[in-house]
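In this view, the complex is presented without one of its protein chains, the others remaining in place.
Showing chain A:
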């Protein structure tokens, strides 16, 4: 149970030990250049200029070659050895970078495999011949202490120049994170946006027929790997949310027969009630600093929004007060305001209030209903479920203006943001079967993809970039 945190600490952004002296790996028998100390060069800014929300991203042809290794040796990360692991690393980088609109990547399975020595001295003519604009290369080395060193390089093929590099020393169990870090490096460098691939997602796994659906709390990496069920499905689980430090998950469970929010401690497996009350509690949300939990509670049939200290034991504070349904809520990134939904006007609409509940005002005045608002981590957008006949994912400015619909299906619901505020994740319910699945869409609305999950999936919630 303790693996997560310990493993997190182990993955340090460590510079590589200088100049390992391998010499006999290059079949061409050229003089071998080995990877040098690696640091991320962040001085030159993005290559493509600032990406704005409204313009489609420019697609860049980018070759992602299999990572090389200095010596193909077994590792706990791959029974087939570090050579096979290098291919897997590149496949992860490729899968992260494709389908998000910025890149037109070609993956390692369609490319020649560079030798270890070529990682720092690319065979330029090879890549120019393939009309690649950019090249990602890397290597993986097994260290004596069992850990892995992974290096990641981004080259501009036309200029024959290195654009960025980084290296990480990881526990074998955390090897995928090195690949996500590499994808993050490339993504950030080329887009000017903050990284987001090295993060995790909590969601609800759904199985069984519609009138006897089993719903389990589950977690996975941002690409669906390292999947793990947390609850066994005997009682319905709903609406999970990672704490900002990944130590806890707030979610709803019917474990005692009634809807109640529990705080699940990932380290210990222990869980506690968000508040000692016999009233139903639901719709948990964390404040950005992790100090508060917002939740909704119904007393005498009337639902209002409360906040309570996430440390536990504090007295809940009521933030809304009216006969209508006030529910949900999402903090602005500075923690000073909360966007929430209320049906006080007769239907679900979005409202903003100060974090102490004062200054409540409606912001949604377009047609249809505004539900499940979620403030972007960048602060400049609010995503929500727009109900106008069908259910669509939409965004608006925090003042309610500039509403844009991003998806167009029968029932898309419950947006939550990628840590960098560029991608929105939501779940889609298929008409007829009722089968739910998790999808991602970028802010242009043009790049949409399904996230593969082992079974049906709903209520996705993205955690921040891992520390």
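One rule holds in what follows: a residue touches a chain if its C-beta (ideal position, glycine included) is under 8 Å from a C-beta of that chain, and two chains touch if they have at least 3 such contacts; residues count from 1.
The rule is short, and it goes like this: contacts and distances are computed from a predicted model.
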item	value
Missing subunit (named according to UniProt) among the choices "Peptidoglycan-associated lipoprotein", "Acyl carrier protein", "DNA-binding response regulator" or "Chemotaxis protein CheC"	"Peptidoglycan-associated lipoprotein"
Per the touch definition above, residue among A:385, A:407, A:425 or A:453 touching the missing chain	A:385
Chain not shown: contacting residue from A:202, A:310 or A:371	A:371
Selected from A:80, A:232 or A:258 as touching the chain missing from the view	A:258
Full-complex contact with the absent chain, from A:67, A:116 or A:282	A:282
Absent-chain interface as seen on chain A, which is shown	209-211, 213, 215, 236, 238-239, 252, 256-259, 278, 280, 282-283, 296, 298, 300-303, 325, 327-328, 341, 343, 347-348, 371-372, 385, 387, 391, 411, 413-414, 429, 431-432, 434, 459
